[in-house]
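Left out: one protein chain. Kept in place: all the others.
Think of it as A, B and C in the order they're written, each chain with its own count starting at 1.
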Amino acid sequence: MITTTPEPINAAAASPSRRALRRFRANKIGLFALGMVCVLGLLALTFFILDRLGIPWPMDPNATNLERKLMPPNSVNWLGTDNLGRDVFSRLLNGAYISLTVGFVAVFVSLFIGVTVGSIAGYFGKWVDNLIMRAVDAIMCFPTFFLILTAVALVGPSILNIIVVIGLVSWTGTARLVRAEFLTLRESAYVQAARALGQRGPKIIFRHILPNAAAPILVTAVLGVPEAILAEAGLSFLGFGVQPPQATWGNIIADGKTYILDAWWLILFPGLAILLAALSFYLTGDALRQAVETRSERQ
Amino acid sequence: MPGMSRVRVLIVGIPLLLAAVTAVALWTVARVSVDKKNEMYIGSIGEPTTLNPIQAADSVSGSVTGVVFNGLLKYNAGLEIVGDLASEWDLGQRSTFFFGTDEEAIMAAANLEAGLVDRTALNLQRYSVEGNRLMLELSLPGVSDSRKLAEKFGVPAIPVRTVSITAPKPLGEALAEFAATDPAGRVVRVWTNGNLGELVYLGNEEETLGRLRVWLAERFGEEGLVIEPVLAPEFLAEPEVTFRLHEGVRWHDGAPFTSRDVKFTYDAIMDDRVASPRKPDYELVLSVETPDEQTVRVVYRRPFSPALESWMMSILPAHLLADVPPDQWPLAFNRAPVGTGPFKFAEWKTNQFVRVARNDDYFKGRPHLDSIVFRSLPDPLTLRLAFETRQVDFWSADPWAVGSFRKDERFTLFTSPSNSYNYVGWNLRRPMFQDLRVRQALAHAVNIDQMIRYVLYGYGTQSTGIFTPEMWFFNPDVQPLAYDPEKAKQLLDAAGWVPGPDGVRVKDGKRFAFTLITNNGNVIRSDIATLVQENLRAVGIDVTVEMYEWAVFLKRFVNQGEFDAVVLGWALGQGFDQFQIWHSTQTEPERLNMVGYQSEPADRLLESIREEFDRAEIIRQCGELQQLIYNDQPYLFLFVPEGTSVMWKDAFRVKRPGPDATWIDEPVTMTKAGWSHYLEWFYRPEYAQEAVNNP
Amino acid sequence: MSQPILQVRDLCIDFVLEDRTIEAVKGASFDLASGETLAIVGESGSGKSVTALALTRLLPVPPAKIKRGEILFQGANVMQMDAARLRKLRGGKIAYIFQEPSTSLNPVYTVRTQIGEAIRLHRPDVTDVDAEIVRWLDAVGIVDPAARMHDYPHQLSGGMQQRVMIAMALACQPDVLVADEPTTALDVTIQAQIMELLGSLKERFGMSVILITHNFGIVSGFAARVLVMYRGRIVEQGPTEEILRHPQHPYTRALIDCIPRLGSKDKRLKTIDHAAIPAA
Partner (left out) sequence: MTAFIIRRLLISVVLLFFISLISFFIITLTPGSPYPWGELNPKVSEDVKRIFREKFHLDRPLHEQYGFIMRDLFTGELRSIKDERPVLQKIAERLPATLVLNLGALALSLSFGLMLGIYGARYAGRPPDVITSILAFVFIALPGFWVSYLLAIGLVSYAAVPILGTHTIGVTFGNGLEVFLDRWWHVMLPASILAIGGIAVQSRFIRASMIETLREDYIRTARAKGLDENAVFYRHALRNSIRPLITGIGMLLPALIGGAVIIENIFAYPGMGRLGYEAVLERDYPTLVALNFVTAALVLVGNLLADVLYAVVDPRVRLE
């Protein structure tokens, strides 16, 4: 480590957020991934609106057409049809909305719990921290999968429930992260100063600590989206997911798995969609992490 | 720096080594020839729960115990009942009529003698008088013959009444003691099993029941004591089956098979500690007697026509189990059973396979195969993967794949109608489904032909009610309701459901909207649900489809009657008794009449079918019942699917004993009892020499 | 004076960061004679450590970039050496002692492993490595060296750690020892001990020493010659006594004024007026 940092020659160093932005802009892969995320989001939104307006395109995703069932990709059904003759391409586009919504909202739920629990543990420390962290340990010991399975069976498989359950089981990482940030920031000069000025707990948390922990939390959030998408896909795959006929990427695969040896297109394309979406989010998240990191890896 | 380079070598070397060994392993596995042994590989979805046949209820356990154990009776290839461990059997019944005085009994006998034209027509063998009782001995159980004979008595017999007793504690000798105190000898029969009892008596209901209640309450307390009348004939009708057992049958451990084993098996099924799901089949048994080692006589308390089939139940070895408390069985016997069947249990690797090996001393001759391996696989897809790599020899083909397998020369296909049907059950507790016109409209609105063509790929027929065409008591005259959406609309209009502003029909301000539920993971059912949804939308009915995990589906919705409509199927046995599914007493939560069907004529038929042993009469009554229920449309009866099993063509042939000590060598063929009926006579053609030398 | 063992000519080093470039060293030139002790003095960021690291091309490239100039060690151009020769040079010819002994020693290896590694590398003829380690630990004044050498760095105090660093540097018998702020991280009393130790070792083994420091106080009495760096430039160089007595550059004066003296109240670096700095 170069301890004697030479002084900069040109103007004063840019603000951290501006520097992060500049770093992010320099990251070609990250930009591309972010572009993908935006395209996906726009697509999902467009098709959601089209669906709500009653203008299904290219076809009604839920219209069955038994004469055309299990057709391989062709000029009418670009990605083939499923066991009821529904157009896979239309279902994929329509499913994007649900899959992405599940991803985002589940992350929101998980962040909300994780940040709250982590803040409480990190701010109060001592036995509160100890108690909460042991509880977090206990939850982390669970094979998450059984937890999700039983929880979904318990509350029933609606979109909202799935979102909540995925959020409920995935907050531990965030909680740990936030707590660690708190433990560091709690001792920092400006928090000490704020405390010396007589500011109260919540104010310190919301005004001084949380904004400074925002960057890593943001990164966790972006990286959490694909995990939630994958979790929904896994659940739907086992038949615990979003109810038919509503298409999601996961339950298109789930419906298709029975025909797997006879109709490969039923699982190939939705799988690729999941892969692509998850990958875009992961790469965006990673680029974001590199950008906000206080020390750039390449230096 | 040697340490450093070692680290480097390890870091690169370990993953490369792992990858390399895996690649070599793949190469080895891919190149291994299908060097099959003289074994059969059967794949099944799921693991057997137990290999104790009286405790098992799942089909996987059943397929294993089927080759390890024998029942007293079995079906032959034509689905007729033939002897298995029993070489022959006799049916009979003693019907006892009670009269006010001894003289009346004698008079009735005399009138009977006078009126008899043809004894055999009514199966009467002999009759006798004992005090005030007239006893008829018949060669066929049932109530109708006895009633016809009773018409000739000319003297009115005193009707008998039957009550069932449920006590909070085991009844023990209480009922017998009560009978002994009866001053007028009006208690004619008592029966006790644990907490349950039955009492048959003559005369004044109020008086006897009152005394019984007081007597029992003194001993057991009022709480939990239930005394209620039972539907039973008005005379004592006690059917009897006598089995003559095969000589020289030995258990796999060498011990001889005797009547004691049969008696023990019956006792075990009735033992509460065993919790056998088969107990209801034997609850009407009055006694099982073993006059000698080769004879078993079973007496029933009243006619129960499914009785004979119940003795297809596998028989357990008394010498191994009689001294072991039932809670120890799961630890030893249930994992390593000893039977009398063509194959002996060999090994059970959990979640992998159960292997049974040939029983060289099988009493019907030595089977050809060395062993049978029952592989347990998690789902239909893995089963198919196993079949395609020849890890199992058979596969129940998915309907959409049958076509391509039929074209392929390497396979033999066995297609047969199943004993099952799929339906949409309407919850008759819901007002909207209570109108018959609505239910008929629903039936007319759904295109079942299309469903069969595209969901089953043509492998199925439209269902016309509670029985399937393969059953001998099926009524072929029931005409299915045709697909006719216009008629459906008319019927709905007539029922007051008129199209509303959004196209959905409305009546009294309520939209015709309901939720159709089914379990997830079954593509056929989810396809049905989606198509029903589509078809009904066309006639102005708004259907929401929901799918739940099986356990949730049953517990929360079906068993509680908490649903509007449900897609389900019944897999029926060969029996005609459908009391549990349709009788009006079976509509409570957790019972099987979950749609809440209640019909007096149907109740009467369901009750009388149980007491009928006459084939023609059973056909008539079942036919009537089938028509009756179909007319009521409590279900939308959809279709009876056909099952197709695929076998690698070169895998097996059959060489089985034919008539006159000859051997019939033939390809595996479908019988009424399925392709696997002659399982013990299957052989692999590569091992033909051995099979030929075998006899 | 004999031929200089080390010659630095017009050394220019830039740090290329993602958004800007920093010129860390701007045309530094100086010589080091055999057996001579040279001090390079300057405040943080003046380019003195960068110069020291550049001597054996230890600067991480990128972000550092040697724009021009050459470094000659015994006449050989360090800039053009291949990797093998460079490795011989590092440790074998030019050895370093760093500012922060607690982080400069690898925490997961014992003292013995770390010194032994250096000896095996540069002095393959040594057969009894352990004995050699003990000898050097003893030479830097570590009590019970045979036992101490099995310690991990975190088990030693700061002063002891720095002694180990010195032993590790000397164990390869280098021609030049570069001590980069060897005492900054230590207590004042330990500082004196370490400087005293360095002084005596220098006498004993007769090697050249480059002392990098911001503290004129430790320079006097240790180094014969001083080089003052300010903002990447050598602003002044000459014999120590001369510079101390007649500093020419205002920056030098400011540095000298920082030397703690009895009775002085103000120890802070005096702010210098930019206008007063003569152009290089």
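To be clear about the criterion, a residue touches a chain if its C-beta (ideal position, glycine included) is under 8 Å from a C-beta of that chain, and two chains touch if they have at least 3 such contacts.
Source: prediction; values computed, not measured.
Participant: Considering the complete complex, which visible chains touch the unshown chain?
Facilitator: Result for the missing chain's touching partners among shown chains: A, B, C.
Participant: Using the definition of touch stated at the top, determine which of A:80, A:122 or A:226 touches the missing chain.
Facilitator: A:226
Participant: Which of these touches the unseen chain: C:3, C:29, C:77 or C:106?
Facilitator: The single option touching the absent chain is C:106.
Participant: Determine which one of B:256, B:378 or B:685 touches the chain that has been left out.
Facilitator: Candidates B:256, B:378 or B:685; residue touching the omitted chain: B:378.
Participant: Looking at the whole complex, which of B:192, B:334 or B:608 touches the chain that is not displayed?
Facilitator: Touches the omitted chain: B:334.
Participant: Among A:120, A:274 or A:288, which one is in touch with the chain left out?
Facilitator: A:274
Participant: Where does chain A touch the missing chain, residue by residue?
Facilitator: 1, 29, 134-135, 137-138, 140-147, 149-151, 153-154, 226, 230, 233-234, 237-238, 253, 257, 260-261, 264, 267-268, 271, 274-275, 278-279, 281-283, 286, 295, 297-298
Participant: Spell out, residue by residue, where the missing chain touches chain C.
Facilitator: 53, 56, 58, 83, 86-92, 95-96, 98, 100, 103-109, 117-118, 121-122, 152, 154, 165, 168, 172
Participant: Residues of chain B in contact with the chain that isn't shown?
Facilitator: The list for chain B reads 1, 3-5, 7-8, 11-12, 14-15, 18, 21-22, 24-26, 28-30, 32-37, 39, 41, 46-47, 49-50, 57-58, 196, 272, 275-281, 283, 327, 329-331, 334-335, 349-353, 373, 375-379, 381-382, 385-386, 388-391, 549-552, 554-556, 558-559, 568, 578, 580-581, 590, 592.
Keep in mind that, in the parts below, only the chains that are shown with their structure count from here on.
Participant: Mind checking the centre-to-centre distance between chain B and chain C? Centres are C-alpha means, answer in whole Å.
Facilitator: 93
Participant: Indicate the whole-number Å distance between the mean C-alpha point of chain A and the mean C-alpha point of chain B.
Facilitator: So the centre of chain A lies 50 Å away from the centre of chain B.
Participant: Cα centroid separation between chain A and chain C, in whole Å?
Facilitator: Here chain A and chain C have centroids separated by 51 Å.
Participant: Of all residues in chain A, which are in touch with two or more distinct other chains?
Facilitator: none
Participant: List, in ascending order, every residue of chain C touching at least 2 other chains.
Facilitator: Where chain C is concerned, no single residue meets two or more other chains.
Participant: Using the touch rule from the top, collect the residues of chain B that touch chain A in their complex.
Facilitator: 380-381, 384-385, 388, 398, 400-401, 404, 450, 453-454, 520-521, 523, 526-527, 530-531, 533-534, 545-549, 551-552
Participant: Which of the residues in chain A end up touching chain B in this complex?
Facilitator: Per the stated touch rule, the residues are 64, 66, 69-70, 83-84, 153, 156-157, 239-240, 243-245, 255, 257-262.
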